[in-house]
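The complex appears here minus one protein chain, its other protein chains still in place.
Letters are used for the chains, namely A, B and C, taken in the order the chains are written, and counting of residues starts over at 1 for each.
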Amino acid sequence: MAIQDDIKSAIAEVLPGLSCVIGWGAGPEPLRAAPLFMRDAADVEKFTAGFLAVNNPALFLPALKGAKVGLVVKGCDARSVGQLVAENLVKREEVHLIGYPCRGIIDMDKTAAALEGRCEPGEVKGLREEDGDIVLDTPGGEVRLAKTDVAADKCARCRYPNAESADVFVGEKIAPVVERDDYADLAAFENMELDARKAFWEMEMSRCIRCYACRNSCPLCVCRDHCVAASREPHWLTQADGVRDKLFFQLIHATHLAGRCTGCGECERACPVGIPLLTLKRAFSRQVEGLFGYTAGLDQGMPPLLTFKLEEPAIKEREW
Amino acid sequence: MRIGVFICHCGSNIAGTVDCASVASVASTYPDVAYATDIMYACAEPGQDAIIAAIKEHRLTGVVVASCTPRMHEPTFRKTVERAGLNRYMFEMANIREHVSWIGKDMEANTNKASELVRMAVSKLRLNRELKPKSFPVTKRLLVVGGGVAGIQAALDAADAGLEVLMVEKQPTIGGKMAKLDKTFPTVDCSSCILGPRMVDVAQHPNITLYAYSEVESISGYVGNFDVKIRKKAAYVDWSKCTGCGLCTEKCPSKKSYDRFNEGVGPTTAIIIPFPQAIPKKASIEREYCRQFNTGKCGVCAKVCPTGAINYEMQDEFIDAKVGGIVAATGYDLMDWTVYQEYGGGRYPDVVTSLQYERMLSASGPTGGHIKRPSDGEEPKDVVFIQCVGSRDVSIGRPYCSGFCCMYTAKQAILTKDHIPDSHSYVFYMDIRSPGKGYDEFTRRVQEEYQARYIRGRVSMVYPKGKKLIVRGADTLMGTQVEVEADLVVLAVGAEAAKGAPHLAEKLRISYDSYGFFMEGHPKLRPVETNTAGVFLAGACQGLKDIPSSVAQGSAAAAKALALLSRDMLDSDPQIAAVNVNRCVGCRKCIEVCPFKAIQEIDLRGQPKAEVIETVCQGCGLCNATCPQGAIQLSHFTDNQLLAEVEALCRF
Amino acid sequence: MSVLKEKELRVIGFLCNWCSYGGADTAGVGRFAQPTDLRIVRVPCSGRINPLFVLKALLGGADGVLVSGCHPRDCHYAEGNFYARRRLEVLKGFLPVLGIDPRRFEYTWVSASEGQRWQHVVTTFTANIHALGPASFSPEARELQILNAAAR
Partner (left out) sequence: MVMSTDTAKKFVSFEALPDFLAQLAQGACVYAPRRENKAVVYRPWSPGDNVEFAARPTESCKHVIFPRSEELFSFTRGGEGENPDDSSLILQEASEPGPAVIFGALSCDARGFLAFDPVYDGCGTGGKARDVYYLKRRAITTLVVRTCKTPLNTCFCTWVGGGPASSEGADALMTEIGNGLLFEAVSDKGAALLQSLPDASAEQGAEATASREAAQGRFPQPADIKAAPGSLRALFDSAPFWEKQTAQCLYCGACTYLCPTCYCFNITDESNGIRGVRLRSWDNCMSPLFTLETSGHNPRPAKFNRLKNRVGHKFSYYPKIHSGRFSCCGCGRCIKSCPSSVDIRKIVLDAIKEAANV
């Protein structure tokens, strides 16, 4: 992988001026990489990019404020950084972005589905990339899967595969997968009857274990250690094991992300019990994009719900 | 907590459609309720005494009164509980009159709803905390916006009492509409003779600073300490040099300018002094008519000015001032009567407005006090007055009565006879509204002594016939059609809120009604206050009124402002936002949205945190709704308090 | 909340103190008859209304939620309702993904002088909610109820 070596060179070049560079390295098993914090040349050697570069490194930025940090970013990761910068949560001059053309990342749940009947993803012993495919070494022999079949949903609607805001861009920029996000997934979801949607969320949320991986994996969650989820002043949520409290937490998170969410999907990926949390956030994003034409992570300035216009041409108020 | 609940009957106002005893009995089962009773009139002295007695007897620590709207009596009952030794914020009201008993007659539903509202109030009260106001110093200076008779009165009264006053007037002269009037009803005394000296008083008063040809650009701050930015519009004449000699106005070659002061009765020059008694008596250039500005060639005024006051380069100037209170006295304007096609829609020169007619009657007006037809300068013999042009007309969205037209029409009919003894006046009217002191007698005099012919009916059409105008209308008393051949038609054009009034209201953060008139605090009990502390109303900006009423309200506004600004310190409202620094992450979102810049970032042991500037916070709670982790809470309307109310209403 | 069975539905209103609460008062003073379903929570400003209060109410079993503030530009606090307008409009469009009929939530502007308009708003909104019927958001889905019953 020539590009991987090029990225390594780019990292090595800037690393001396930075406290660290965050990218991806080997994970606990063949199908999973892990966030990699590179501090010296030996660390840089461990760097891997590509189909397994799943984690959004922007997540770690706010906690590292005060020191200049390098990030290797996919297009979607760069949007998270962009939004953090727009909201003054991170100083742009404290971040050095190394971009590369991202051709999509793996989705473990889709991989599990593709492997069903053969093995679990956790039994895969090896992986190699060939053209547009991944070839998996499974207990029952090699299995070849098309990347597009097991790539994350967000990759199929990727508008910004190249981190346009990068300080250094390694490789050739590639064309976006789609020109615009038509929110077809939401439209399909909303083909269900209203009551069926309610029942869907109740059922999904009943699996929630309140681990808050969704929240802690969200690069734009600002409250961090002061989340209302466990506070009594204000006391929005009880600690009872009820669907309503669990769903309400998701509404809190989605509301706080309204107009700010860049759709990186880390919340949904992090959820150990597979609740489709991004759907809620995308419902807000669809609204905000439609009404205010604001694209989180790309547009400058405060997110639309933290500002206003005297006239709101897109808001059609109801007549009485 | 030990809560006492008092369900007020308000005589039969509430008890007529709410079973108050039953509400009290249900309320006694609510959490922390130690005592609940119904009471005939909670706000009356025996009612308040009963509350105080109950607080003492039952050792209550909080009180709920279910009665009328808190906008009415919350302050009353807060004082009551305070007298009994409780903190005034350990009190909640349930509005079971305006929101229950007065809007439906279903006793069962009303009683149930009243119980629910009491449950909400109890739920909230359980989370109330004692709040204590802080005091802050007051800027002893009053801003009066508008230099008409109401504003003049307010300014002089306040200044006479020793208060510093800033007066802002958007025209180059003060005096307002009254300065344009020839005479006033019902005494028919000379308008400028009574107003003129008061205008001079304003100019000469050591406590009054006058900003004429100026407008309020912006207002921030709060009661006791408003920050006002005044835009002093460029007059292109340096008023510190201008002596008001008038030489420039004589020499100005641009003699076709619209004469604003004279309602366009005659043309005027591009550089003007509005009228001889103008205060300040200073010249100003109307840019749109000035040759210098339009062609770049002229400069006559600059050449003739003996003091070199003309300055074509002049820019608008901004003045920042701090004031403790504000009186809005922005008056009214005439509506655009040309919507009435039946009166010619402005096409016939001999159809004039009543205010134009005043200028014709005035000895200092463009006609020198001679009534002349605009079309040919001839003296009219038959003058028709049409009343209610734009008043009481639902079809054009003006259902209200302008209030003073009946009276000035009568006055103008009298003056017509005085000016032209062989003239005949005809007055088309809907009803004669003359409820003031000496008013009805006046309207009788014009008919009986001055032989004005009053015709009760509407005019359906005015059209020219030769040199005359035919006024065709109905006489509803006779049940006949009438046609009058008129030489001049005078329209009693209805008044409306001053242009730009809503805009000023937005700056003052006060409400206005659908017609643009400013809302008083209470229609009966707080007629000059607004719901924004420190902002008072005087004159027609609050609702149309005649000169005596405007003057009275000007004095009233001054009295209110004096009461406010006579204090050295004011208590701040403690219902403001507060930051829990332990929870604040310093994300600045509250700072971003605060409309009052009342939140600042501080450094707490190396961590950025938000801090509320207590005297600047107005208590809107926008920050509270914005803070994702709820670290900033609006006291008395905290998340938990609102959640308690919501939960009291929820099924699960 | 104990609403009158068969007669009333649970309708919660959040009204700003300066305009709409005053408008509701004006309607009362004018004896403008209104349905009895609505319960009003008084807040200083529509900008105080976190959309989460609305969601809390809807998840808590409210059949309808109505927010009313000052007309744009008339906010007592100058800007609160401008923020409210954006946040509440966004919220309204979000509700369907949860399976909540967006018609169960409305926001509007009523000034303190508009008693008749308030009467009209309340009457119309309450009628709309009655047309929609009681909200079916249950604390637990049917399937879950079965599951939980089994677990007892």
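Note that a contact is a pair of C-beta atoms (placed from the backbone, for glycine too) under 8 Å apart; a residue touches a chain by one contact, two chains touch by 3 or more.
These figures come from a predicted structure and were not determined experimentally.
Within the complete assembly, B:123 is the residue of B:67, B:101 or B:123 that touches the hidden chain.
The residue touching the chain not shown here, chosen from A:48, A:80, A:217 or A:287, is A:217.
Subunit B residues in contact with the hidden partner, per the touch definition given at the top, are 2, 28-35, 58, 123, 126, 582, 647.
Listed here are the subunit A residues that touch the chain not shown: 27-30, 32-37, 55, 59-60, 109, 112, 116-117, 119-120, 122-125, 139, 203-204, 207, 209-217, 225, 230, 232, 238-241, 266, 269-270, 272-274, 276.
Rule of thumb we're sticking to: only the chains that are shown with their structure count from here on.
One finds 32 Å separating the Cα centroids of subunit B and subunit C. Separating the centre of subunit A from that of subunit C, both taken as means of CA atoms, is a distance of 34 Å.
Residue positions 236, 244 of subunit A are each in touch with at least two other chains. Looking at subunit C, residues 50, 56, 60, 73, 79, 83, 87, 139 sit in touch with two or more other chains. Residues 69-72, 95, 97-100, 102-106, 108-110, 112-113, 115-117, 120, 502, 505-506, 509-514, 519, 531-532, 575, 593, 595-596, 618-622, 624-626, 634, 637, 639, 642-643, 645-652 of subunit B are the ones that touch subunit C when the two sit in their complex.
Within the complex, the subunit A residues that touch subunit C are 186, 189-190, 192, 194-203, 206, 236, 242-244, 247-248, 251-252, 254-255, 258-259, 279-280, 283-284, 286-288, 290-292, 304-305, 308-310, 312, 315, 317-318, 320.
Interface of subunit B with subunit A (complex): residues 580, 582-585, 587-589, 592-593, 626, 628-631, 633, 638-640, 643, 652.
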